[in-house]
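Note that one protein chain is taken out, while the other chains of the complex remain in position.
So that you can tell them apart, the chains are marked A, B and C in the order they are listed, and the count of residues begins at 1 in each.
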Amino acid sequence: MARNGLDTMAERLARYLAGRSSRRSALARLGGWAAAIPAFPLLPVWRRDARAAAPAVPSPFAAKAQVKDDTKCDYWRYCAIDGNLCTTCGGGVHSCPPGTHPSPTSWIGTCFNPQDRRSYLIAYRDCCGQDACNEQNCLGMDGDLPTYRPQANNDIIWCFGTGSLLYNCSTAVIVGTAE
Amino acid sequence: MARNGLDTMAERLARYLAGRSSRRSALARLGGWAAAIPAFPLLPVWRRDARAAAPAVPSPFAAKAQVKDDTKCDYWRYCAIDGNLCTTCGGGVHSCPPGTHPSPTSWIGTCFNPQDRRSYLIAYRDCCGQDACNEQNCLGMDGDLPTYRPQANNDIIWCFGTGSLLYNCSTAVIVGTAE
Amino acid sequence: MLADRRSRAARRIARSLLAATVLTAISTYKPALAAEPILQTEESDVVTLPAGGPHRVLVEDGVYRHSKDGRVYVVDLDTGRLLGMVQAAYNANVVADPAGKAFYVAETTWERGNRGKRHDILAAYDPRTLEMVADIDLPGRALITPKKPDMAIGADGHYVYVYDSSPTNAVHVYDTALKSVVRTVDVPGCGLIYPWGNAGFSSICGDGSLANVQMDAKGKPTLTRTPPFFVPDRDPVFEHSPDVRANGHVWFISYSGLIYETTLGTQSSVAKPWSIQEAAGLKRASDARAPFEVTWRPGGWQLAALRARDSHLFVLMHKGTFWTHKEAGSELWELDLKTHRLVRRVPLAAPSMMVGVTQDAQSRIMLTDEAGDLVVLDGADGKPVRKIGALGDALIFTAAPGE
Partner (left out) sequence: MLADRRSRAARRIARSLLAATVLTAISTYKPALAAEPILQTEESDVVTLPAGGPHRVLVEDGVYRHSKDGRVYVVDLDTGRLLGMVQAAYNANVVADPAGKAFYVAETTWERGNRGKRHDILAAYDPRTLEMVADIDLPGRALITPKKPDMAIGADGHYVYVYDSSPTNAVHVYDTALKSVVRTVDVPGCGLIYPWGNAGFSSICGDGSLANVQMDAKGKPTLTRTPPFFVPDRDPVFEHSPDVRANGHVWFISYSGLIYETTLGTQSSVAKPWSIQEAAGLKRASDARAPFEVTWRPGGWQLAALRARDSHLFVLMHKGTFWTHKEAGSELWELDLKTHRLVRRVPLAAPSMMVGVTQDAQSRIMLTDEAGDLVVLDGADGKPVRKIGALGDALIFTAAPGE
């Protein structure tokens, strides 16, 4: 019954990098892990030729999102964030505040940018090493699944591999398009 | 220049038990440590025969104090307390909440009881081992001196000898009269 | 006047001597004339709680803003008083022994606060003295904003289960008699712990199935799987679905409001789901395939609580679209799990992320609000009983006796 180590690792890796899907429905934001163990994944698919048929606004969050102020909860990338915005804690939208470290792993959401009307894969990388930065706290729930689907859950402390796993704030990093 | 260990210990002990004074002024609440190193102290002097000439209300706090509700900041014994009332944290006026431990040492204030119009020596013994109990927080300043007079200072964490020195709440224990 | 640097040991000795002397001095002092109208001198002591009743509950405070200082409060719902607290550091979990003999906290610290060696800890407490009766290091634990089913206890209190996920999904089995972890059971692709019987638990798997683990007398586990009974991408079930650990009965609640009555065991069985909204005379709510539909939906953190004696379920409900499953409830809906009918809708004075209920005849409902209050309602009619103001910072779940 035991599984070999590489399989297990590949499966775990798949979870952390999950969210690969070319479907244009709301389901696109949900990870592909449950479907199967994929071949060793590199990065999300990036299909430029699907650009012409951009999806309609895919979620209630996206319908109200803005693209100008990344220190506010309704900024488009924060459709599935849970925690303190690093942009208000001394960091940036993809930068950790000084004195903290970005988690090399993260969970992945899919957010719709109302400006170019594309959906992007967003890695919510936590910045770790100091206790909570208590500036702007936000909770986006688009596509957030329970922890039995860890790749799509925003309650897990995504601080693996950063030394101490104390959670300070969250970034929202574009890692690909979701088309 | 070195002092022998016993002297130092005696001096420290004196600080913790300080406040011995038979003067009936507001000064009575201030410790006797600075005056000299006393003979090895036992407990505060208790002079019954001074009873007849009880002092007038000795401080602004005492003038407004009440004797009925020990969960309120204006309870007479809290004239010089600083912190969370153990009476609101699962303890009592001289009892620590379960899971915490009373400090064997404390600082000493002198509070006036408006009911019997006597002044008592009050040991503010901290209860230690859990982080702050955040119920009723009070700050009495009667006779509170800076930390260079530790026996009369309410900012020191009086948790020596209790394992961890995390401060949970404060009790106000009658240890003698101040007459 | 100048002494040179002294050893720490010497200071320690001096300190303990000092402490001992002062204690002795104080405790041998007695007032000479007890008849005098002078307040007696007192000795310091520590409260030991009397045996608790059904309204003495545990409330976990996640303290999100200062998560190193999470704690568990012991609260008397009848007086509204805080009876004591223990540390529950950094995304901790707590479970109570079914017979009330102890409670257990799984927590995590680093030796230098935010750095240094990590300790994943299981601490056991005497519920009357709140003194630790065990304090061991676990092989690890999952660091997740705490959900109740990240930790569980068997029906007879012998095993405590602690969920781990770094890096593989596993459950550490702590033996409360031996005071040590006796087994780690891998549950690949699955998470959370819903206990059944004395030595069994089930986990929810990423494909919508259940993994059922039974341990034999030696603690050796056997795992079985059910077929998938829900589609996680479309309408996942909440982690905080309420259960009765003694008989392994769980009512899994989905984001859209479906209830899957489940009997756990080596062959867990799941009944056909029914809709909370339909039970209330409304239309069944949409799932992720129609996310824009606004209707009453379940949501919150500990969003549901079960009163086993009459099979009543209390669920926090709010009006919103799909993907609002963590929104605080503006109403509390009471449902009869046997008849699948709504008993009552209780509008809340303030939105609540949490609901708990005591199991006794005069049951009490517990809610919270943004200010960290613990709001107590009468379990019979949902009427307000009292508000325990500012009990904590982020009250996230409760544990009531016998639940």
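Of note:
Just so we're on the same page, contacts are C-beta pairs under 8 Å (C-beta built on N, C-alpha and C of every residue); 3 or more make two chains touch, one makes a residue touch a chain.
Nothing here was measured: the structure is a model prediction, and the numbers come from that model.
Touch, as defined at the top, links the missing chain to these shown chains in the whole complex: A, B, C. Check C:Pro221, C:Gly257, C:Pro273 or C:Gly379 against the missing chain and you find that the one touching it is C:Pro221. Contact with the omitted chain, checked across C:Gly52, C:Gly80, C:Gly100 or C:Pro167, is made by C:Pro167.
For chain C, the residues in touch with the chain missing from this view are 1-6, 8, 11, 14-15, 18, 63, 65-69, 87, 89, 107, 109, 111-117, 119, 121, 132, 135, 139-140, 166-168, 183-186, 188, 211, 221-223, 225, 393. With the whole complex as reference, residues 1, 3, 8, 11-12, 25-27, 30, 33-34, 58-61, 63, 82, 129-132, 134, 137, 139, 141-150, 155-157, 159-160, 163-167 of chain B touch the missing chain.
For chain A, the residues touching the absent chain in the complete assembly are 1-3, 5, 8-9, 12-13, 16-17, 41-43, 46, 48, 51, 88-92, 94-102, 104-105, 113, 116, 118, 120, 125, 127, 130-131, 133-135, 160-161, 168, 171, 173-177.
Here, only the chains that are shown with their structure count from here on.
In terms of which chains touch, the assembly is arranged as an unbranched chain of neighbours.
Centroid to centroid, with C-alpha atoms defining each point, chain A and chain B lie 55 Å apart. Between the Cα centres of chain B and chain C there is a gap of 38 Å.
In terms of their C-alpha centroids, the spacing between chain A and chain C amounts to 28 Å.
The set of chain C residues touching two or more other chains is empty.
Touching of two or more other chains is recorded for no residue of chain A.
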